[in-house]
Each structure stands twice: as structure tokens, then as C-alpha cells.
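Encoded as C-alpha cells, the structure appears first; notes follow it.
In this view, the complex is presented without one of its protein chains, the others remaining in place.
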Amino acid sequence: MGTFFQTITNGILIGGVYAVVATGLTLIFGVLNVANFAQGEFMMLGMYVTLFLSRGLGVDPYLLTFLVAVIFIAFGYLVEKFLIHQTLSKPHETQMLLTLGLAIFFRSLMMVICGPNYQSLAVPYRLKSLLIGGVLLSYPRLLSFLVAVVLIILLWLFLNYTELGRAIRASSQNSKAATLMGINSNWMYGIAFSIGIMLAAVGGLTLVPFYYVFPDVGVYFGLIAFVVVVLGGLGDVLGAIVSALLIGIIESVTAQYVALDLSHLGVFLVFILVLVFRPQGLLRGRRSS
Amino acid sequence: MSRRTTGLLLALLMIAVLTLSTTSIGAVKNVDVGLLATISGDLSEVGNMGANAVKLAVENINKNGGIKALGGAKINLIVGDTTSDFSQSVLVAQRLVNNNKLSGMLGAGVSGMALAVAPVLEKAKIPFLTAAIADNLTTLGYKYMFQFCPKGSQFGGMQADFLKYLQQKFNLPVDKVAIVYENTAYGQSTAKGIRDLCEKHGFNIVTEEAYPKNFTDAAPLVTKVRAAGATVIFPVSYTTDAALILSTMTAMNYKPVVIGGGAGFIWPEFYRSLGKYAEGVYSVGSWSWDTKFNLSDPEVVEAIKSWEKKYKTFMPEIAGEMYCATYILKEAIELAKSTDATDIRNALTKVKLTKGAGAMMQPGIVEFDEYGWNKHVHPTIIQWQNGVVKTVYPVEDTDNEIVWALK
Amino acid sequence: MLQINNVSKTFGGLKAVNDVSMEMRPQEIIGLIGPNGAGKTTLTNLICGFHSVDQGHIILNDQDITNKGADFTSKQGLTRTFQVEKSFKDLTALDNIIIGVLMHEQNVNVAKEKAEAIANKFDLYKQKTVLARNLTIQSRKLLEFARAYATNPKVIILDEVMAGLTSKEIDEQLELIQEIASEGTAFLVIEHIMHVIMSISQRIIVLQEGKKIAEGTPQDISSDPVVIEAYLGKGDEA
Amino acid sequence: MTFSKNKPLIPLLLLALAIVMPLIFKHPYLMRVVIMIFYFGVTAYGWDVIGGYAGQVSVGQGMFFAVGAYSVALGYLVSNLTPVVGALIGVIIAMLLALGIGSVVLRLRGPYFTLSTIAACEVVRILLLHFKEATGGPEGLVIPYNGYNLYALHFANDLPYYYIALGLLLVAMYTCYRVSRSKLGYQLAAIRNDEDAAKSVGINLMKSKVKAFMISAAITSLAGAFYVTYDHYIDPFSTCSNEMSVKILLIAVLGGRRSLWGPLIGSLLIIPLMELTNAYLASVRPGAAMLIYAMVLVAVVLYAPDGIASVFKSAGKEQKGDDKLAAN
Partner (left out) sequence: MSLFEVCNLSAGYGDLTIVWDASFSIDDNEIVVLLGSNGAGKTTLIETIVGLNKVKSGKMIFNGVELQGKDAAAIAEAGITLVPQGRELFAGMSVLENLYLGSYLKGPRSKRADSLEFVFSLFPKLQERSQQKAGSLSGGEQQMLAIGRAIMSDPKLLVLDEPSLGLAPLIVDTVFQSILQVRQEKKISILLVEQNLKKALSVADRGYVVESGRIVLEGNPKELLANEHVKKAYLGA
């Protein structure tokens, strides 16, 4: 039984990171209708930036959250304006190819700049852990989960209780009506993309204290983010959060009780089944109009 | 882009390929040696370490008078990035073979890559010295393949032997063994060796887990191993996973005896990311720098020193191996007194090195059997002591003591 | 030949089509009219199998084709054009027609010959190598009609094919419809140019809020007070 | 796409050149590059059937490549079957796999279909890795080269492989051409343009799409079968992977979809480009080669999104009027 709770806890803790990265992806999809295949690479860039800042300034990575967020909001905005925006009126394959190209570009760029080596950050609490009711909680993982939760709550508050947040949601639900309300859609595209990218980067940041940074680190996370988003229903923020935790748990339970090397198999099988039988997402069709 | 520009671009590309393929570099005096390494892609960590070592060795050879039998000819190194995509690596090998008159080819330690390029070198009749450990490399009937390092299946045996040794020396109650390995060629073959020897020694294998490379979370793995009640764990991993597993174990307050399966467990990055928690960890390895015979050989000491100076760490496993490979090839060229690849291949079958950097492999002797395998070689066991890997086993290779740190 | 029995469809609580029945015989031309949102398009979608029917049955030549899917329905000889035209935009006009012919033809070369003849009949021959997306919307609607005709159907449903045509063009098209009808094909025509509907239809069916509120000859319909109210609305002052 | 009827001369000349060239220029490396261009061209033609003609963007073609390769390797290693038979078995298995996966995921549209092909390819790779006894797991399978052996299609030089690859390329091109001119081709064109309208002319969407997927799988698996015969080695990471699937997609798309020459042009561009960047930049700095490759990709997507072949296409007789409407 202890093992079971440990398994579930493991799943939830990693699910928090998936949730942040995937929420960014779903936001971009909702507003711009772009499937961003470079989401994992933006996460990777976030990890590198965090790593360098933390080493350079000697500051704990979690304290850099705000700074990293600001940097990537600006970066995301530029990427949208100068690249993504040029393809928005084209068929969706074009955007898919563009983001695929960007993914390869960022990966090789970081390879050129930083080399292929795995880098990590030594934080004092890296190997500390808490024991609660027979379940071990690794310190940095717990912190990462907490940062993820706080970030998601802040995002939720932003989307629900600010004018701008409401405007973003409005654009994602019905862009024609949003324009009629005087909401400038080009501005919304930029904002939504930069917030989406910021979330990927901060998701990466939360990983830095216990994970490794290397150019290809985002590949699997990017794929998982897609799985999460499809499970939750494209464009659905709440759905993304719930299914991220679910994916974490599926991964962890498959690893524990079936076979470790099949842990991704469980995730992908669930993904295909959901796509086919509930294409609107695992959760109820909240976006039906 | 206009039609004409694109057409021009295409034409230029084709011309470039043609030019590229017909120019061959290198003056008469030089001996051209190729190197295949996974310089980019997800296996680039090992590829770059190996490539750096070969470059260093070539530098040292040329500095110390080159190939004496050929009147001091310099070695001219031609590096090919095989990438981590093996279909690409075949093409890269072919290019190196074609565009140069190679006397030999060195290959860094990735089994898949070595297996993929072997037919090209076989057809081109160029001797290939690889640090890859796959068991079948020298049993496929290739005449130009030389494997100078231990085979994957030996690693497990060495680990299990070492456990037996620990058990007797410290009177350990170690009976429950867990084997975890990354689901790659390297992990698979090493794990197989461990399994066979554990069974032979009568250790009880309580769980055996393959995990996907670069996984995001080691917690399920550690939870599983702990639940199985393992007191000894044999992990086989590259760096990320090695440190992830160990840090997760420490964080989860689970402290079995860890005997790593080489690679990630003995590379400098492991200590860099784990710090003092790496202390006391054991691992098997293809090569370690501080064996008795290495430290007593001036040429090897020079090698180790020059590496430390350049890269600020001790000389890691794959670097040492590739440095050694370069010298083995050099000795063969000296013996052949020729730059002809087939002559050098024949010389390689006859070399018997007992001193110098060409004999850096344990037990200080390099000699190939009829299949092209260095028949004397065996792996070593190291222990992390004060941020450095120290050879601790087999006892005939070293005088170092085990620091008993079963926390 | 085509029988529609008590068909109903509900979308999220709204009864889009409510208990509608009708019947069509070979060579017959029937008009279907009704104000915006009356359920005309939904009804055609149900008949052709684009939406599944909640209740009721659709029978074509004694075969129950209810909820068998649009491709099946088309193969049985019931096909249509679309209100928002759906020609194959990246293909030439001739290719559009060929695809129609290929429903019952295996040989592409034979299909090509037949398609040329149809293009001729529909006065599209000159545009046969033009991509559909470069045609005017009117020509595209005509092309859709030709494509539907090319499948050699028993019933064709025409959804607003004459919008935007000049009166001369309308006359030509009406002639075409009558000619094809005389060959044995029945038509269900949705059109809001009233005099067109009135002049061509043998019978007219009026829908309002998903229900059939009237059916009869053009004369009956144009003098039916229920229909007039449905169209002009009940004003407070007037 | 058309074989221009009035000038069949150019294709014939090109073919003659392709046949004669290796007899004159005996250059193994160049030959290997061209062989690689050929078999990646084959994969791109395979992709074009489902991704171009049927309009369903697949990023999972790596699995069919792997199926072809594994069938040949296992057939030879386990039952000593000649690669010719192995390849035929591979074609059948690939088609069955496409049938199974396709009848589930081809119901999905747009990015949903794309994502599910990625997932399917991942699943196949995970299974190849997991069932080590049968597949060799991550170690992969080696077909040892021990000299000339006609039965095993082992040749001491690459000339025979060159002609085999050329043959496969012609088969793939011809299949693609036949598909585009067949009833199925018309059906796929209809589906690609408008699924509802396709239904209204009696086209069974699933049946046609699944057929296209199966043909695509068959062609792709042939390339895989050739690959393992030629290179003697197969492992899951370099074949049944996202990288492979993306590479196939890029070659096809950059070359130009739904065009007779597009996939070949794509392969002619990408393979030498990767080789050149690798040759000149790899030892300069790891990653530099891929960086160039990525920049070319982004540039093509932004400035020639319909592929290189479209740039060559003449203003054309059917391109009457402006194209503004199509942008809507």
C-alpha cells in the first residue's frame, strides 16, 4: 500500500511540470490555432537561461521565476511577430512545419553554443527529502510542484479576473465576436503566444534543480505536452491541468506495475484511444458552443 | 525565391557534393587516419570525449616525432561526425573512406554506430579500431574489425565478482540484487552479463528493470527497486540517468550498495552534478587511469597529465580508451612500415604491446586474437573517492584501498 | 420513390426538424421553402445522411437508407449540392465532374469522356481546364450541379444553385433542370427566388421552425395565409 | 502532376543518364550519396500518397520503414529468407499495420491525425525495444557481411545496390503516378478538397484513406527493406523514430507535394545538404550542421511553403485569374 501511495505521489509531482508546459501549449492552440511543435524546445531554452542566470548571479533558480518569465514573454512576443504571424493565414501544415523547423533550430543552436554535454545545477536541497505518512517527497520535486501550482493559480486568476485575461479567453472561444468587442486580435496572438512560451520556459525552470539540461531535453516533454493537451481538450486550460496530473499518474503506475520501459506506451495508448473515442478530450466537452 | 535562383541553388549543391567527393586532402608525408565519433545528437557526450582524446593523442604523437618507421611522418586526423543517427553514420564513413587514402579508422564507443559502419570498412579494407563493447562485434566474421576494449558481457561478470569480493572482505549480508539498465544496446548487453554471473555466484536477483533512456522521473524506478527489497543495485546508465537515479535514491533515503555499470557512473559530470553524494559509489569501467602499470609508464603519465591540463578533470574512461586506440594504430603502422591499410591490418593481428600508451588497457598488454579482439583485456572496478575515480579492483591492477562507506 | 416518414432531429434542445414527412416520385420537381432557420438545410442534411436522424425513416426505392451515411446514400442514387458550395477547389472543372462520374465507373478514361459530355451539357466546356477556385461562385454552383448529375442519380437536391444568376441564366438553368427531370431524375429544389420556385415546382413544401406548415401546388401556396404570415411576420401595427 | 506528353524526352534522358552515370563515374562515396537520395526519395513518394494526395499529414512513416527493415533482417537471420522475400513479407506486414492503425486514426482530422501518427510510431518503437528476444531490442539486428552473396543480396561494391535503389525509386514514382491518375487518386483529391462533397459523390472516406495509407506504408517499407539489405544493420532508434518520420516529411514537403518530381527534388536537396553541412561543419562545432539545415527549412517554409517543385512549375495553363480567393 505504501508503494501505491508513493507511486501516485510520484505521478502527481511530475504531473505538475507537465501541466505548466502543456497549459502554455493549449493557450497558444486556443488563441492562435497553432499546434506548436517547438514547445519542448522553448522549455529547454528556459532551462538553459535559468541555469546560466542562477550560476551567474548565484541565486536559487526558484527565485528567478519572475525574471525568466519576463525574458520569455519578450522572446515569445518577438517570435510570434516575426515568424509565427507570417504563417497564420496559411494552412495549418505550414505552421506545423515552421514550428518543427524552429524546434530543430533551437536544439542545434544550443548544441552550438553550449555543446552537447549534460549540465546540472547544484542546489543545496537537491538530495533532501521529506517523509510524510510513509511517502517520500523529494525536496526539489516538491518545490517544483509548488511553483507549478502557484504559477497555474496565478495564470487562472489572470485569465479569469483581469481584462486582458478575459480578452484572451474570449479570443480563444470566439475570435470573431472578440474582434467585435474591440479586442485587437493581432495583439491577442502576440500576448497568448508569449504567455504560452513563458509557461514552457518556467516549466523548464522548475526542472533545473533536479533534472539535467541538454539540447534535446525538451523533446519528450514537448510530446507529453501534446498528449496532455489532447486529453484535456485543445484550448482548454483546466482540462490540461487535470490531464497533466493524470498523465503523470498513468506514467508512474505503468512504470510501477507493468514495466518501466513501457511507461510511455501506457501514455501513448491512452492518447490514441482518447483521440479516437473522445476527440473533444477526456473531460466533458466543455467547449461545445 | 525565383525559379532561377532555386535551380541555381540546386545545381550549386550538386557541384559542391561532386567537388567535395573528389578532392582528397593530405600531403605525401602524412599518414591519414580517420575517426568516427557521435559528435552531435543525443550520443554526443561520449562522441566528443572520445574525439578530444584522439586529437590529443595525435598532437602528442606528432610532437614526439611522428611515425618513426616512416621517417617521422605526421598523423593527419580526419574527423567524421557520424551523428547519433546510424543511417547517417554509414554515409559519413563512406565519405571518409572515399575522399582520403586512410591507413586506419578509429571509432568511439557506441555499439550501434560501430555495427552500422563495419560493412563499409570491411568492403573498403580499412582496419577499424573501435571502443564499442557489443559482444557480437568480433563474431560477425569481419576481418578488419579490431575491438581493443572489454566486451559488454565481461562488465557484468566483473561487477558480480566484485560483489563477491566485497561480501567476503567486509562480511556483507548482500543477497538481494537489483539490475536496472537503460534500454539501449549498451545497457542491454551489460545487463545480460550481470545476470549470468549473478546466477553463477548464487545471488538472488529480486528485480530487473529496463527503463527508457532520458526518462523524466526516476522515482518509479527507485520505488520499485526499494519495494523489491534490493540491498545491492547494479545500474547501467549514461550520465543523466545515472545521476538522476542516484539522486532520487538519496532523496528517497534509500541507500543500497551501488555498483554502476560504467559510462555515466564514471564520467566527470556524474560528480559535478552529485557532489559528495557520489562519494563511495562503485562502478565497473572499460578503463581507468590509475592502474598500477599506467602510473608506472611515463608515456601514459604524460597522456594523463596533458588531459588534466587541457580539460581540468581526470582522464575519463572513453577518453583513455580512444587515446590508447590511437597509439595502438600508431604501433601497427610502425610495425608495418607502410601506410597501406591492408599492411596495417596485418600488422595489427601481430602487435603485442606491453608498454607505452598503446598498452594502457588492463592488464597492460594489448594483443588481438584471431577474431580481432584484444584477448587479455578485462574491465576494472572504480570507486569515487574525493571527486575522482580510483581503481579498486581487480586487486592485481591496483594498490588503492576501498573506502568503506556503506552509509 | 423517395419517402420521408416522420423525421425529427434535435440539436442541443432545439428541434431543428420536427416530424416532417414527404414523398417524391420520379421526374417530379418539388420546391422546399421557408424563412431563414426554418430547418431546410438540416432537413436536406438528414435526407442525404450528413446528420443522423433522431426519429423517423428515409426510404429510397423501397430500401431503408436511414442513418446509413452520406456516401452510402449517394451511391443509392440520392445526391445534392450544398448551400455554401463545396466544389473541389484545387481541381479543374472537368476533374470535378469526373469524380462524379467515377461513382459508377471504374475506368478513368471512360469517365473522362462521359465528363466531357456532361460539361458540354452544363455549358461548362469552355472552363473545363480552369481550377474550380478560379471560377465565379455561380459557375462553381453550376459545377456542383453538374458533379451531382454526373453520379447518375435518381434524386438531386439543389440547395440555392440559382442565387446571383441573371434572369437569362436562370431561365437556362430552369430549362436544364426540366430537361434532366424529363429523363427521369426527381428534384428537390431549395430556392428563395420565389418566382423561380413558383415557376418550376409541381409541388411546394413550406417549412417553419422545423415543421412542415404547408404543402401544395404553387397557386395554393402563394395564397395560403399561414405561409404569408410565416414570411411577412405578424406585425403589431400593420 | 503530369508526365508532359509533348516532351517525354527529358525524363527519358534523365533516366538514361541515371543508368549510365555510375558506369562512367566510379566513385563509391558519390554513389552512396545518390543511393541514399534514391531510397529517401522512395520514402518521400510513399509519404506523398497519404500526406500529399490524401492530404493527411503523417509524422509516423518511420514505423513503416522499420517494419520493412525488420522483416528483411528477421527473415534472413531467423529463416534464412532472401531479402526479396523478406521485403515482400515486409510490404504485407506494413500494409496490415497501416490497415490496423489507419482504420482507427484516419477518422481524425488535421493536427489530431498528425499527433496520433507520432504516437503510433512511438508505440511501435517501444514495442520493438521491449520484445528483445524477437527484435534484438535496442541492440538492433546485424546482417553480417561476409563477401559476395547473391541470395542475400550482398555485393562487394555498390553498383548493384545503385540499380536496385534506382529501380525502387522508379517503382515508387510510377506507383505515385498511377495512384494520382486512378479512381483512387480522384477520390483522394475529392477528400482532400472537401470531405462532405466527397461523400455526396458516394466516396467512402475511410475506405479511400485507408487504401492510401496502405499504399504509402507499402512503398515506405520497401525503402526500409532496401536500407537494411544495403547497410546490414537496423536498430529502433534510427529507423522507427520521430527523427526519421520528420525527415521523410521534410523531404516530401520541401520538394513539393503532389508533384511527379517533388519528392525526388526534396531528396536531392536535403540529403546532399545534410551531407555537406556534416562534412564541413561537424568538426567545427557540434550542432552547426543541423543549424544550417534548420535554417534552410524555416526559410523554405516562410518563402516557398508549397515546396521547391512549385517554384519550377510553369505559370501553367490552368492558373487563370488571381489566386487571392484561395488564400481565404
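Labels A, B, C and D are assigned to the chains in the order they are written; within every chain, residues are numbered from 1.
Keep in mind that, in the parts below, a residue touches a chain if its C-beta (ideal position, glycine included) is under 8 Å from a C-beta of that chain, and two chains touch if they have at least 3 such contacts.
Quantities reported herein were computed from a predicted structural model and do not represent experimental measurements.
Colleague: Which is it among C:108, C:198 or C:213 that touches the chain not included here?
Modeller: C:198
Colleague: Which listed residue (C:107, C:136 or C:178) would be found touching the missing chain in the intact complex?
Modeller: Touching the chain that is not displayed is residue C:136.
Colleague: Using the document's contact rule, name the residues of subunit A that touch the chain not shown here.
Modeller: Interface residues of subunit A facing the absent chain: 163, 166-167, 169-170, 173-174, 176-185, 286-289.
Colleague: Considering the entire assembly, which residues of subunit C contact the chain that has been omitted?
Modeller: Subunit C touches the missing chain through residues 13-14, 35-37, 136-137, 160, 163-164, 192-198, 209, 222, 227-228, 231-238.
Criterion: only the chains that are shown with their structure count from here on.
Colleague: Looking at CA centres, what chain is most distant from subunit D?
Modeller: Greatest centre separation from subunit D goes to chain C.
Colleague: Central chain, going by Cα centroids?
Modeller: Closest chain centre to the overall C-alpha centroid: D.
Colleague: Out of every possible chain pairing, which has the most C-beta contacts?
Modeller: More C-beta pairs are in contact between B-D than between any other chains.
Colleague: Just give me the whole-number Å value for how far the CA centre of subunit A lies from that of subunit C.
Modeller: Centre-to-centre distance between subunit A and subunit C: 49 Å.
Colleague: Could you tell me the distance, in whole angstrom, between the mean C-alpha positions of subunit A and subunit D?
Modeller: The answer is 32 Å.
Colleague: How many angstrom between the C-alpha centroids of subunit D and subunit B?
Modeller: Once rounded, the distance between the two centres reads 35 Å.
Colleague: Multi-chain contacts in subunit A: which residues touch at least two other chains?
Modeller: 108, 111, 115-116, 259, 261, 264
Colleague: I need the residues of subunit D touching at least two other chains; which ones are they?
Modeller: 126, 129-130, 286-287, 289-290
Colleague: Sort out which chains touch which and give me every pair.
Modeller: A-B, A-D, B-D, C-D
Colleague: Over in the complex, which subunit B residues touch subunit D? Could you list them?
Modeller: 1-3, 6-7, 10, 13-14, 16-18, 20-22, 39-40, 44, 47-48, 79-81, 83-88, 90-92, 94-95, 97-99, 111-112, 115-116, 118-119, 122-124, 134, 136, 140-142, 183-185, 187-189, 210, 212
Colleague: For the complex, which residues does subunit D have touching subunit B?
Modeller: Within the complex, subunit D touches subunit B at residues 27-30, 32-33, 36, 126, 129-130, 132, 137-140, 142, 144-146, 156-157, 227, 231-233, 235, 237-239, 243, 265, 268-269, 272-276, 278-280, 282-283, 286-287, 289-290, 303-304, 308, 311-312.
Colleague: Can you name the residues of subunit C that touch subunit D in the complex?
Modeller: 48-50, 69-72, 74-75, 79-82, 86-92, 95, 98-100, 102-103, 106, 108, 111, 129-131, 133-134, 144, 147-148, 150-151
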